[in-house]
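So the structure is just underneath, and the comments pick up after that.
Every protein chain but one is kept in place in this view of the complex.
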Amino acid sequence: MEVVRLRVNGDERVCGVPAHYTLLETLRYGLGLTGSKQGCDKGDCGACTVIVDGRAILSCITPVWEAEGREVRTVEGLANGTETHPVQDEFDLNGAAQCGFCTPGILCSSVALLDGNQSPTREEIRKALAGNLCRCTGYEKIYDAVEAAAARLGP
Amino acid sequence: MNRRNGPRAPRDGLNTIGRPMRKVDGLAKATGRARYTDDIRLPGMLHGKILRSPHPHARIVAIDTSRAEALAGVHAVVTGRDMPTAYGIIPWTPDEYPLCVDKVRYIGDGVAAVAAVDEDTAIAALDLIDVTYEELPAYLDPHEAIATEAGPYIHEPRKPGWNGNVTKVVKLEFGDVDGGLEDADIVVENDYFFEGTTHTPIEPHCAIGLAEGNGKLTVWSATQVPHYLHRELARVLDVDPAKVRVIQPPVGGAFGGKSEPFDLEFCVAKLSMMTGRPVKILYTREEVFYAHRGRHPFHMRYRTGATREGMLTSVDAEIVLDGGAYASFGLVTTYYSGQLLTAPYQMPAYRFHSTRAYTNKPACGPKRGHGSVQPRFAIEVQLDRIAECLSIDPIELRRRNFIGSHTRTVNDLRVTSNGFLECLEEVERASGWKRKYRRLPYGRGVGVAGSTYITGTNYPIYPNEMPQSGVQLQVDRSGRVAVFSGASEIGQGVDSMVAYVVAEELGVPLEHIRVLAGDTDFTPVDLGAYSSRVTFMLGNACIEASRKLKAKVQEAVAEAWEAKPREVLLAGGWAVRAGDTGTSMPLREAFNLAETKFGTLGATGSYNTPKDVHGSYRGATIGASPAYSFTAHVAEVEVDPETGFVTVDKIWIAHDCGRALNPVLVAGQMEGSAYMGFAEAIMEEQIFKSANQGREGLHNAPSLLDYRIPTSLDTPALESLIVESIDPEGPYGAKEAGEGPLHPSIPAIANAIYDAVGVRMDALPFSPPRVWRALQAPDGGRWAPGRAKEVVGVGGSQ
Partner (left out) sequence: MLRLPPFRYHRPGTVEEAISLLARFGEDALPIAGGTDLMPNMKHRLFTPAHVVSLNGIAAMRGIGAVNGPPPASGNGRVSRAADRHLRIGALETLADVSRHPLVRHHLTGLADAAGLVAGPQLRNMGTIGGNVCLDTRCTYYNQTEFWRDALGYCLKKDGTVCHVTRVGRKCVAAHSADTPPNLIALDAMLTLAGPDGTREITAADFFVTDGIWNTRRARDEILTEIRIPIVERRRSAYRKLRQRHSIDFPLLSVAVVADFADDETVAGLAGVVSALGARPRVLAGWGEMAAGERLSGDLIEALAGRAWSQCRPLDNIIVDPEWRRAMVPVYVRRALGEVAGGGGLREGAGE
């Protein structure tokens, strides 16, 4: 066991983990942040996507030590206090989460996109989500939700 | 009749049903709070791992677990001998064990399991289990498996002299098939091959077992059939069923891949019984590919006869199903391969002869559109060929053969509502079919296909006369209504559906309804999330329970108002007197009045199927359903003739779901289905290495990198066109939307490829190398760049 210090969703967290833990294992099993999911565990599916220093990355192939000193944001940290992020609300309204297992990762990719581009085109949304596999929706409702969220966030 | 999902006015006097609404679990899923099985951590929990066979077919000579048991941190090791009771989801074909007892039958078959303090220790312990195998010849090809006369068979023959490599043979004939073929003006005959594909839910299977000192056994599992799991756990592990509890947390996708018990569920239970500690097993993605139970590869030959006018005269099918190592649902699949083809077109005569073979590969089973997606591909391409031969527009051809509503099929299935013609009309209109069919430039094309699917099976998997679905309602003094539902939420929205029904019937706002589901200790039995049965069956049960409760509330309020019970309306959170809006009270007060009068308020409802919906021949019950959904697709594709790449630009999906209880969810099911069909059409293949590829029966590449499922950049635009035929027996007229809309994607794309470049793709998937090869063939491409396609009788005139 080694002690790792992480900044997750604005909190400073200290956690004892085996030295060969990934960021995903640390979040899920070390810190109890089970929102981030595991679908393949080797970089193929995007279910484990979290935002590190503003960018969407895959936590299942990130050694936990690489996250030290950086700002980690997970699905649990997207809401602003009691107010959900518009993209979360739009996922709910548009039926963009069916089984919901890809959802945390897709939300993180979407928020990383919207943080840098408040009015993405549908094509830009498609491209931004091209590393997140969803097996339920056919993606159509997900684009609807991200578009609607962008409209709410926009000027 | 159609609409994109959007707000709309109440119809048919319904307030909630038919509107776009949030899901009851939408927020939990959008905030990461939904707790899936692997998100659960119990105090003192151990981690289990399963040792798997590296051989496709071998006898287990000996297993020595002593070194593993001696490893520090290991708490228990089990082998097949510890759980020697055979099971199988179909009671007539129990042919598997929680862990292999004498034989392994595919690479990945479970042999032993360990529970240890952590996963690393459990993995290390697997390396210390010594298994001695005696390798046996393996069968990979179903034809070879069937042809063999000696053995060693994959399974012991059930009767001496039988072939132990055959799960099931079904031969059924309706009408005069040979006569119909003889009398036909044209007969089209072709071979088709449907490659195996797998479900690939994003959540890998996971289970946790907890055995307590008092004999209680609890299993949490990502399953779509908690009830069947409950039964099998009790039977195989010899535990009093009343002491077994199955909890089904939210499931991260299933599609049929979690619809029977799996080795991990028995292993966590057994290991917990041995250690007294909770035990969790989470499959790796690789193990999900081995657990499989996905689409069977089908080798099909169809002969289809038609008159000059395009009316079908006779259909004759010969099918070999490649079943993999175990029966799974295979007995049903073998029937479904023929039984579900007899609508939406009238078939005067029909015969099918289907044989399911065992092979040394992971077992095949039910995947979305169980057993009928493969023959549907074949028949819809057959129809396209007939239309072509006769110069009839393929939509018109389908119209002419429409079977109608409130009728019986040639194999004696009762059909009630049928919106297929509207579906054809919708896709024809929305896609601009008449402008496009045979008129797009070389390389672009459109194709059409239709289909039907069951709304639940008429009979449960094990014979019994009890209801197929039950629900219980309970009301407290705050106005909150709790729904105890046995149904399995797997992403399709069933928990929301029951809430919508209760809201509609009792007038309770959605936010006052709690749905408690997926726990066999607290909920009535529902048979599970398979065969598109839940909305129809549980929806009806829920209406029944709600109306019982409503009657009590009406009676109590009527008494207070000195009115007639039927004058008491419940809506929008209020009880209101009909024709006198001044007289009203909040629902909470109404409930309190009812509780005062009747005592604690609750009600149950259940649903069972009508029994007069099928014939009486052997097998007639399989394929029988209380109602059928209907679908039509038009796909538009672009084929790059140089490379063979097929880009599906768009699929128009028209689906008769009976009634859309929530159009957002219905459209979501339609799109997800069309996506999944598209995926099978273009890229997916669950395939295995051959002996000259290093290892016979080894999965080609069990990962999400190499088993390619479509990304956002691959998936076509999908347009849902909801058609409502209002079924007489469905809840508010609803049927199903979760599986039917998958079927036509594949043949519609095949037919569109033909329209684009003039090659027939009769084997799946239509991957670039295959399309390219088809185009390279001497006869590759009926039309060529620059040459006009022959425009056939668009509009139907010959």
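Which chain is which? They are A and B, in the order written, and residues in each are numbered from 1.
We adopt the following convention: a contact is a pair of C-beta atoms (placed from the backbone, for glycine too) under 8 Å apart; a residue touches a chain by one contact, two chains touch by 3 or more.
Quantities reported herein were computed from a predicted structural model and do not represent experimental measurements.
Participant: Of the residues B:699, B:760 or B:789, which one touches the chain left out of the display?
Facilitator: Missing-chain contact among the listed residues: B:699.
Participant: Give the residue, chosen from B:282, B:347 or B:529, that touches the chain omitted from the document.
Facilitator: Of these options, the touching residue for the absent chain is B:282.
Participant: Sort through B:147, B:578 or B:713 and give me the one touching the missing partner chain.
Facilitator: Checking the options B:147, B:578 or B:713, the one contacting the hidden chain is B:713.
Participant: Among A:62, A:88 or A:137, choose the residue that contacts the chain missing from this document, as touch is defined above.
Facilitator: Of all options in A:62, A:88 or A:137, contact with the hidden chain holds for A:62.
Participant: Would you write out the residues of chain A that touch the absent chain, in ascending order?
Facilitator: Considering the whole complex, chain A reaches the absent chain at 18-22, 25, 38, 41-44, 46, 49, 55-58, 61-63, 65-66, 109, 127-133.
Participant: Mind pulling the chain B residues that touch the left-out chain?
Facilitator: Touch set of chain B with respect to the missing chain: 52, 54-55, 107, 119-120, 123, 282, 284-286, 640, 642-645, 683, 689, 693-695, 698-703, 705-706, 708, 710-714, 767-769, 772-773.
Throughout what follows, only the chains that are shown with their structure count from here on.
Participant: Nearest whole angstrom, what separates the Cα centre of chain A from the Cα centre of chain B?
Facilitator: Measuring from centre to centre gives 29 Å for this pair.
Participant: Okay, in this complex, where on chain B does chain A touch?
Facilitator: 22-23, 25-36, 38-39, 41, 120, 199-204, 250-255, 284-285, 490-493, 664-665, 667-668, 671-672, 674-676, 703-705, 709, 711-713, 715, 717-718
Participant: Which stretch or stretches of chain A touch chain B in the complex?
Facilitator: 18, 28-29, 32-45, 47, 74-76, 78-79, 84, 88-89, 91-95, 97-104, 107, 126-127, 129-143
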